[in-house]
Every structure is written in structure tokens, then in C-alpha cells.
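All protein chains but one are shown in place.
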Amino acid sequence: MKAGVIVFPGSNCDLDAYHLVRDILGQEADYIWHGETSPGEYDLLILPGGFSYGDYLRSGAIARFSPVMEAVASFAAAGGMVLGICNGFQILTEAGLLPGALYRNRHLQFRCRQTYIRVENNRLPFTGLARKEQVLKIPVAHGDGCYYVPEDELAGLEERGQVVFRYTDSGGSPTKKANPNGSVSNIAGVCNEQGNVLGLMPHPERAGEDLLGSSDGLVIFKSILDYLGAGEVSRRG
Amino acid sequence: MPTGRFCAGWKGETVLKWKAKIEILLKQQVLDPQGGAVEKALKTMGYPSVTGVRVGKYIELVLSAEGRGQAAARVEEMSEKLLSNPVIEDYRYELVEVGE
Amino acid sequence: MPTGRFCAGWKGETVLKWKAKIEILLKQQVLDPQGGAVEKALKTMGYPSVTGVRVGKYIELVLSAEGRGQAAARVEEMSEKLLSNPVIEDYRYELVEVGE
Partner (left out) sequence: MVDKPWIELGLTDGEYSLIVGQLGREPNLVELNMYSVMWSEHCSYKHSRAELRKFPTEGPRVLQGPGENAGVVDIGEGWACAFKIESHNHPSAVEPYQGAATGVGGILRDIFTMGARPVAFLNSLRFGELSDPRVRYLFDRVVAGIGGYGNCVGIPTVAGEVYFEPCYRGNPLVNAMCVGVMRSENLVLGKASGEGNLVFLAGARTGKDGIHGVTFASEELNAASEEKRPSVQVGDPFMGKLLMEATLELIEKGLAAGVQDLGGAGLTCALTETAARAGTGIEVDLDQVPLREEGMLAHEILVSESQERMLYIIEPRHREEVEKIFIRWGLPYANLGRVTTDGMVRALFRGEKVVNLPAASVAGGAPECEPGLAEPAYYGELKKFKLPELPGETNYNRALQKLLGDSTVASKEAVWRRYDYSVRTSTLQGPGGDAAVIRIRENGKALALTVDGNGRHSYLDPYIGGIYAVAEATRNLSCTGAEPVGITDCLNFGNPEKAEISWQFQQTVEGMSEACRVLGVPVVGGNVSFYNEVEGEAIYPTPVVGAVGLLAEPENMTRSAFKSAGDHVLLLGSKLVSLGGSQYLKCCHNVVAGALTRPDLELEKRLQELLRSLINERLVHSAHDLSEGGLAVALAECCIGGELGCVLTLPAGSGRADNLFGEGPSRVIVSVHYELVGRVVRLAGKAKVPVMDLGEVGGEKLKIMSEGEYLVDIKIADLDRIYREVIACAMK
């Protein structure tokens, strides 16, 4: 697999995503500068966490106008796999590539903690190796992670399996306490209708080694690898 | 025993509801990193003529007061004590009567 | 060769500078946690009558446009594309002419 990690000014988890793909998974990875308009051929584009443009105005609002985002949109439209983590998720919602919006945590504070998320849809390229309702231990670190989608759209998302991850306790119950930011319906991650663009607030790239507290995040990356190995490989940029 | 009405009006004024619209901006000489970032973004998005972008807070609230003077005094107090930080921010406001 | 003046006026309008004052608030149906927190703080600080507190953004900018109509169109475009997120926010604005 060859992954492209997009670097916006202010990205700061680019290094962690890169490290995971290269050193833990042993796959190829490149950094892609935000000013790039034709980034080349990749199997996966990762929009990493951080504070693109300082998260000034709104998280992800300015980054989504980066030149590279047009390429990301056409890559996604052609079925390419796009993974947005934290700030990357915010950028994808701002860009309209994912439904809903992310705004200020309900308690108004930045929150860095371990969370548990339940896999709600394991039929996606991103979750194929996960058991149904498997609970993953993956940390969050964000100030604007409260997911919102208008009530009348939520049911549609659920029906189509677009709600991919939900915050739960370690036993898999979506309690209020397990929700670190007040997201509607404990939603931690969603995908687009086609299932090839995924965004989530927790950081799977920080859960890639037991010595960091968890390696559950690998399920997502290994699913991607598995899917690419088994299914068609898109190599458009 | 005074009635509610009498009570409210005994100073000759009726308690009214006011809507305050408060704008808070960083003082002119203070760096406004958000404003700068937004201005740059707008320019590259195809609005090269845009200048002087400043990003601040907008707060709306409803309060009761006997007359405009009292409402104004309260809004100023709230703005100075809590809503803005006079060290780095200025505020201005508008008051609209919204009924009893 | 057209003069600068002719150039600016060839569509019959002169390029003017406009100041836009834009208020952005979360939509009514989106919970406003900041508003809630500020309301609570104000109540405990001795303003029990305060209600309906909402906290949003205030943005000021200056732009050039030939006439109010064009200025308004641009401000709306900027607000919808960048300054606000239509999924969760509403905006309103005011335009003031500030000279050539």
C-alpha cells in the first residue's frame, strides 16, 4: 500500500500517521504538501490531526480551501480511500465530503483522554477486519469534536450505515460518561454514502503500539490493507 | 399590600425586557491572529480587495431593567466584568426593547 | 487609452469601499454550550434576570465593490463559503459605505 499523508500548515499528527504506516505497518508513505494540485498515485489519502491554520475561525474551515483539497475531492469521487483523523475529519466535513459538522465540545474544554469506540459498521474497507460491535480503545485529543447532524438527517445516516463508530464504555454501552465531547448520539466517526471516505475524532494512529497504551487502532489500518489486497486497488491521485 | 404592578412601577418605571447585542473585538493595537488568517484566506479565495478583517465575538442576551438607563448600566457592567477582558478587548452594544 | 477614472466608471458605477459587519450565531436548533455557560455565570454573578444568552462570532471587514448590490453579493458569498458553516450557523450582516 502507498499512503499519502497530507500536510496542511498547522497539521501536527502528520508525523504520527506517517510513522504508523511506515514503521508499524511497513508500508510506503509520502507527505503531500497542501499546495500540491496533482499529488500522484496513492491507495489511501490521510488527512491527519492538528490545528490547520491554527483552527482559526472554525476547525478545518480554512484548510478545506487548500489547493490539494480539489485533488482529494476527485480522488474520493473516483472511489479512492480517504481517512480523516481529528482535524482531518473536521476538514472533510467543512469540505462537504462527509455529512454533519464538528463544533465546540459541549463542556467547552479541550479533552485528551482514552476512549472506547464501538464499530457500528464492519462492512467497510476501513473496518472489514473488525468484529461486529467490537470495542476499540483509542484516545481522543480535541477541543472541537462535538458531532452535529440535523435530526432529520440522522436516521438516514444510521440506515445507510454511515455511522461507523460510537463512543461507549469499555463494555460497549454508549453511555453519557463515555462521550468525551457531547456528540449527538455518541457518534465518533462517520463515512460518506459510498463508504470510501471516513472521518473520526479519535486517533487510531496513537493506538498502534502496546507500549503507548493500546494497539487497537491497527484494526482500521489493517482492514484497509486487507481490502486493498483483496479488492480493487485504486491508484488515482 | 402592594401589587406586583405597583411594585414594579413604584419608582415611576416599569420593568421591561431588553435585548442586548454586544460586539467584542480585540483592541486596535492588539494582534488579531484570527483576523489575519481569515483575511489571507479570503484573498486567496478570490477576494483580493478585502482588508481590515477582524474576528471577534457576538453575544446576544435578554435582561430585565427599569428603563434604558438601567439596562445600559447592567450591560456595561456585564461586558466589563465577564463578557470581555478590558486588558485586550473593546466592546460595543445596542439595546432593543422587547416588551414587558 | 482609458483613464483610471473612465476605467472605474465604465459600467456606470464607481468602485467604493464598504465595511461589512457580520454576525454569526449557531442555528436555533443547535445547542449553544457557550451561551449556556455565559448565562449561568451571569446569573451567579448577580444578574438573575438574564436569559437567552447566545454566543457567536462578529467579523468586520472592508471590501471594494461597485455599488451596494455587488458588495452584498460578495459578502454573502464569503459568509456562505468561508465565514460561516451553513450546517450549524446562520449569519446576518450590515454594509456601510466608507468612501472611495
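The first chain written gets the first letter, and so on, giving A, B and C; residue counts start at 1 in each chain.
Note that in this section contacts are C-beta pairs under 8 Å (C-beta built on N, C-alpha and C of every residue); 3 or more make two chains touch, one makes a residue touch a chain.
Predicted model, so just to flag it, every value in this text is computed and none were measured.
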item	value
Displayed chains contacting the withheld chain	A, B
Of A:G10, A:P39, A:G79 or A:G161, the residue in touch with the unshown chain	A:G10
Positions on subunit B contacted by the hidden chain, ascending	26, 29-33, 36-37, 85-88
Residues of subunit A in contact with the chain not shown	9-13, 15-16, 19-20, 49-51, 53-56, 109-113, 139, 141, 143, 203, 205-206, 208-209, 211-213
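Operating definition for what follows: only the chains that are shown with their structure count from here on.
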item	value
Mean-CA-position distance for subunit C and subunit B (Å)	15
Distance from subunit B to subunit A - Cα centre to Cα centre, in angstrom	38
Per-residue overlap in subunit A, given as positions that touch at least 2 other chains	57, 62, 65
Junction residues of subunit B - those touching two or more other chains	38, 41, 45, 55
Complex contact set, residues of subunit A against subunit B	53-54, 56-57, 62, 65
Subunit A-facing residues of subunit B, complex	33-34, 37-38, 41, 44-45, 55
Subunit A partner contacts - residues on subunit C that touch it in the complex	26, 29-31, 33-34, 37, 57, 82-83, 85, 87-88
